[in-house]
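Input: one structure, supplied below.
Of the protein chains in this complex, all but one are displayed in their positions.
Showing chain A:
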C-alpha cells in the first residue's frame, strides 16, 4: 500500500532513463534530424521536400523581406472578418432560439438543415454568386463557423440551471438583467467550446477559400510556390497555418481563464 507506482517500477527495473523517459520532444527532434540527413545525402530530393534547414532559412528570408507578414495579415483579416460575421449572426440566432420556444421553432430547423450541407461544398455556388474576390472567401468562413457557435450557445442557454434563474427572478430581476446576469454567464463555458471549435474550422476553411484565385494571403503564397516547385515555401506556409491554429487555441484558453475564473477546476492548474 505504501509503495507508489513509481517506486514499484524502480524496484522492478534496476536500470532507468531518468530524464529521457519523459522527454516528449525527443522523437520529433529525431524525425527532424533524419529528415535533414535525408536531404543532405540526396535521399529526399529538394523538389519533393526541402530540408528543415532550408525551410528555416526561407522562413527567415520571407519574414525580413516582409512578404510573409504581409500575406499573413491578409489571411488573418479574412479569418477575422468571417469570424466576426459568424459571431454576430450565431450569437443573435443562438440567443433568440435559446430563449424562446417560438424562436427555436423558427430558427433551429434552418440551422440543422444548414449543418447537413458541408460548408466547403458551397464554394462553387459562392464563386458564382460573389465572384472570385474577397467576398466568397469571407462568406465561406462565416458560414462554416456560424454553426458551431450557434449550436453550443443554444445548448448552453438551454442547459442553464433553472433553479438559479428562478432564484434570480424571485429577487425581481427584469428579463434583460436575467439574460445579462444569469443566462449569458451560465452559457459562457459552452459558448467557449463553440468558439474554440469555430476558430479551428476558420483556419481549415481559410486554406480552401484561399485557393480561389487569391492575389494575396498565405494561399496565394502557396499557389505561387507550387508553380515554381518551391517546397520550402510550401512547408513554411504549412507551418504558419499550424501556428495559426495553435495561436487561436491559446487565445481562447486565455479568454476562458479570465472569464471562467469562478469555475472550480477538475484538474489543478
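Simple rule for what comes next: a residue touches a chain if its C-beta (ideal position, glycine included) is under 8 Å from a C-beta of that chain, and two chains touch if they have at least 3 such contacts; residues count from 1.
Rule of thumb we're sticking to: contacts and distances are computed from a predicted model.
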{"item": "Identity of the absent chain, which is to be given by its UniProt protein name, from \"Sulfonate ABC transporter ATP-binding protein\", \"Stage II sporulation protein E (SpoIIE)\", \"Succinate dehydrogenase/fumarate reductase iron-sulfur subunit\" or \"Aspartate carbamoyltransferase regulatory chain\"", "value": "\"Sulfonate ABC transporter ATP-binding protein\""}
{"item": "Among A:70, A:132 or A:164, the residue in touch with the chain that has been omitted", "value": "A:164"}
{"item": "Which of A:96, A:173 or A:238 contacts the chain that the document leaves out", "value": "A:173"}
{"item": "Sites on chain A contacted by the missing partner chain, in the whole complex", "value": "163-164, 166-173, 177, 181-182, 185-186, 188, 260-264"}
